[in-house]
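All protein chains but one are shown at their positions in the complex.
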Amino acid sequence: MTDEPTIDMDDDYDDITTPEEVLRKMTLMWQNELCAPCLLPSQMELVDILLDQIQGMEDDISRQRDKMQLRISLHRSELQRISFLTSDYVRCRLRKIEANPNNVIEEHNLRKNDVTNPIELLSETELKFAEEYALAEAELFEKTVIEFMPVALKKIPVPKPDHKNDMVYAKVLDDDVGNVTVTDWRDLNAELVLEMEKSSCHLIPFESVKPYVEEGKMQLL
Amino acid sequence: MILEDNFRQDFYNKIKKDDKSLVLIVSVDSDALCTTMILTHLLKCDDIPFTILTVEKWSEVEKIFETKRELRCNYILINCGATRSLSRLQISPDSTAYVLDSHRPFHIENVYANEKVHLLVNNSEMSELQLPDVEKVIQEDSDDDEDNEENRGSYEQQMENIRRKAIKREEMQAWERQRQRTLWKYYESTWFSTPSCVTLLELAAEMNRVSAEIMWYTAVGLNSAMVDKLISIEMYTQICVDRMRPFVHRFLPKNIINQGKVDDLLHITFGRELPLAIYSHWDLYNSMWHNEYFSIKTKNWTQKGDTNIRHLLTQLGVTLHETTQKFESLSTEQRIHVVDLLEKEMDSAFATFFATLGYSGKLSACDVARAVTVRLEMPRSETLMDRYRAGQAILRSSITGERQERTNLTHTISSNCQRTLQVSWKSVSAAINMSEIIANGPYYLFSCTTSIDEDMIDSRHFLYNTTGFMLRAFASMRKGRTSKPLIAMFPLTGESAGWLVVTGVMPIATIYEDSLLKTCIGRAFERVKKTNSSIRIIDDSFNPDIIRLKSEDRTRFIDLLRHAFEGD
């Protein structure tokens, strides 16, 4: 993939310089998103960059006259893989949003307004999707069930997902992860401290490693 | 026009580079199936999109061209199309047709008059084709420029013109007569050439893409031509020696065979085999009973048949016990011993390919070819594509060893193939016992009175094998029956009741002489149709010697056929 067009980077992604790097990060994020029990912060900028690239490559290929070259075939295969990667990433996120849109929106607002480390859980389009979807869903329930309930029973609690006990397999990618604390099951007030060496693998509660996964320092398996 | 060799340049690379859609029109027979498997493998390697359409009759081919008239296509016709003029099909101007067909002879218009049709022929076959020279058969149009001068010039000149024209006309008539003679000779008989899959194997080899699978498909395709009696054993052996030999050793790891070690890999070996249908999936007794050679030797359609065959077994030194149990369940030594004895008895020089896959039993290409052929042709109630896919699955399963598919293969062999052999034997024995074969002037005529499954009657495999068997059995009963052909008629039932399937085999004496197995039966049928167009004949099959005839026209047909043969 050396003769790809170079791309204009978003300002946020100054640190990522090459298409390979974008793809590598996308793959990592896709894998993490697939394995994580809850929604991770949005990486839609990456998706946008890749979509841009796909378009560029497609244009390149269609300009080629001899369609039978092996090089073209390889490019196309790669293109298909990237398309799958991005589409599946987006689909996976949509599934998670659809599973509990209200909770997702709530969390998004919480984390956005976090003073120390504001993070956008949803991208703009995703937020819009979540809101519209939540509305449609609410309307469906309203029309079929809630409408007929006595006043006292009209309120339905939003289920809160609990990821406390979700275990994940995680692989350490970065040197400076350091130590991670895990609740000690024998003594609930105590905590265990685990050392996270580079490229070691752990079966560990998701909550303990969540920040590292979100930063891309750990990879879920 | 004819493409001789360099198929990679002139055929494959052309369809590869062309930006047209590729349509494969595949006749449903085993050779075509194997050819298609190889060709599609090559196409897949190169990421070329294609479409496969299956056909069984001429009318289906015509219909395809009718509906696709406006499309820009490259057509590849596999085992169909060479023997009739494709000019009539009106291939659209941007399209090209490549024809890979083992039916012979080619229609002369396909050879000379149509630039859009490319026939793929191995150049070693060119002399066999005996193509007439182009100027003898194709008229040039550009010699009529004198017409404009009519009624001009002096009286003498006019007279001169008239005289010249008269001479010209005379010449033309002579030429036309000569042309008719040439064409008559050229079209006199039909035969089958080397199976198409061998050509494809060589093409794949040229591109360095031969794999064990391709090799096996070719082996099956080649054997199918043999079991269908399309090519003679001499020709079969010759093809094995001349064209398959370079590939035989490639997929046979010698060290493993020598060490007798078994592993789970696919090996293809080449070795001697009894010319005894599906005996390794049956018991020897039944297999011998229904075999042409043993059946004729013991005349087992007579009352003494059973005694005779036991007698023969005793002579050979094979115990009855060994022959009545499943061949597979015999011990290895017994198997080798018995096969040895029978081989000597049959005095055969038959060798074929075997596929060994891990721990499942050895399969001979011959048996697989039988299974695939029978599956492709029966049952008729399934659509053509369903049969094609089923045949494909069986062929593939013979070397992939998927259990479910493998069961299908053994089931096809143990039920359909056995049944075909049984029905074939029964037809022969009934024909002889009830003296249903009568001499009718220059040929013998067999009219089947019992009803046979329609599935069988529509199967080329069954027809060719049964009629060949029948003529030999008939000839074995009395001397001097070797010089006339046999014409066989089978009544159809069900939907097509009221029709007969008519086919024929050449005299035994001719068959012995000719390694190409040329037959003029098809030509004779055609002649009957030409001389009396009121006889209702459907000649829709790719094989000109299998036709359908309306039952009421039977008597007239028999008489006219007599004239046709006598006219020779």
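Think of it as A and B in the order they're written, each chain with its own count starting at 1.
What we mean here is this: contacts are C-beta pairs under 8 Å (C-beta built on N, C-alpha and C of every residue); 3 or more make two chains touch, one makes a residue touch a chain.
Definition applied: contacts and distances are computed from a predicted model.
For the omitted chain of this complex, the UniProt record lists the protein as "DNA replication complex GINS protein PSF1", which is one of "ATP synthase subunit epsilon, mitochondrial", "Trafficking protein particle complex subunit", "Ras-related protein RABC2a-like" or "DNA replication complex GINS protein PSF1". Of the candidate positions B:9, B:51, B:157 or B:483, contact with the unshown chain belongs to B:51. The hidden chain makes contact, of the residues A:120, A:137 or A:174, with A:137. Checked against the full complex, the one of A:110, A:145 or A:221 touching the unshown chain is A:145.
Think of the hidden chain as still there; on subunit B it touches residues 19-21, 40, 43-44, 47-54, 67-68, 71-72, 383-385, 389.
Along subunit A, the points of touch with the absent chain fall at residues 47-48, 51-52, 55, 67, 73, 76-77, 80-81, 83-84, 86-88, 90-91, 94, 98, 125-126, 128-129, 132-133, 135-137, 139-141, 143-145, 148-150, 152-153, 156.
Methods note: only the chains that are shown with their structure count from here on.
Per-chain CA centroids place subunit A at a distance of 61 Å from subunit B.
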